[in-house]
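The complex appears here without one of its protein chains, the remainder shown in place.
Up next is chain A:
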Amino acid sequence: MADCEDGGFKGKRRSEQQTLAQGGNQKGLPRKRFYRARAHSNPLSDSYFPVPNNPSDCDWKEHFPAFFKDNASEVESGKPANDEAKSEVRSSESGAVVPSFPAEKSVPKVRFADIGCGFGGLLVKLSVLYPDKLMVGMELRDKVSEYVKERILALRLKYSGQYENISCLRTNAMKYLPNYFEKGQLEKMFFLFPDPHFKEKNHRRRIISQALLAEYAYIMAIGGIIYTITDVEELGEWMKSNLDAHPLFEPLSEAELAKDPVVDLLTSATEEGQKVARNSGETYRAIYRRIASAV
């Protein structure tokens, strides 16, 4: 109700905002209040959803233009196109641009994924910490993912040369991760303050489960690290016990956690984390390493 009453006011502010952004104002970062969305989106909805057929069909160039700039010249130097390049050409028949990759090693690949990235707070912090790693946030709520995209574009404008390594996708990570990432591609995966789904009948909607951990293990490199954190004790225990039960993950030691610069960001960087800190609430984290299967 309250939302409706002052709706007109917000609307006005939004149009002001847009004019500012269009005018190239240096402070033109998008504001969250104009991208309000529901707290939830049904991850089990199975209407048609546009996804790439397989990882080589993903157009990462669009997401990270600065990292794919030099391709054209490298291709001209006559390096043999690999399989990946071929499938890329085939898949983009309709487009005017036919991207072609140089030899595989120089193709930058996404290495970090923030699943349910929300408003993107973690990505923004990580971007500076790991400027050479490509990272993508995945968010199911359309408004929120729109906001993150705007935010990143605005940051790139404001700080030239920075934030080129982060991007955001709207997708259902429970269903389509293997469509985006190859086996062993990811070095870090983040699950920060996921939806707790308290009801037992909704437990299958939780983002951490034995079945889904098998998928995460598949797309993660051996030695890669999965970070989970929540302010809901019950969910914290659920995530920890599921990770403990999975033979392809082992917990990081306290010493390793202390050395990892990312660990502190889990609570300080995200909007949810800051909210918990403001209310001086407890957080429960489970941080595990992907290990090779026992032979």
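Following the convention adopted for this analysis, contacts are C-beta pairs under 8 Å (C-beta built on N, C-alpha and C of every residue); 3 or more make two chains touch, one makes a residue touch a chain; residues count from 1.
Throughout what follows, contacts and distances are computed from a predicted model.
Looking at the choices "Electron transfer flavoprotein subunit beta", "Molybdopterin synthase sulfur carrier subunit", "tRNA (guanine-N(7)-)-methyltransferase non-catalytic subunit" or "Small ribosomal subunit protein uS7m", the name in the UniProt record of the chain not drawn here is "tRNA (guanine-N(7)-)-methyltransferase non-catalytic subunit". Only one of A:K61, A:K125, A:K143 or A:R289 touches the chain withheld from this view, namely A:K143. Screening A:F68, A:Y218 or A:Y284 against the full complex identifies A:Y218 as the residue touching the chain left out. Interface note for the absent chain: among A:L155, A:L248, A:L265 or A:I287, the touching residue is A:L248. With the whole complex as reference, residues 3-4, 7-8, 10-11, 14-15, 35-38, 44, 46-49, 53-55, 83, 143, 174-176, 178-179, 183, 204, 209-215, 217-218, 246-248, 293 of chain A touch the missing chain.
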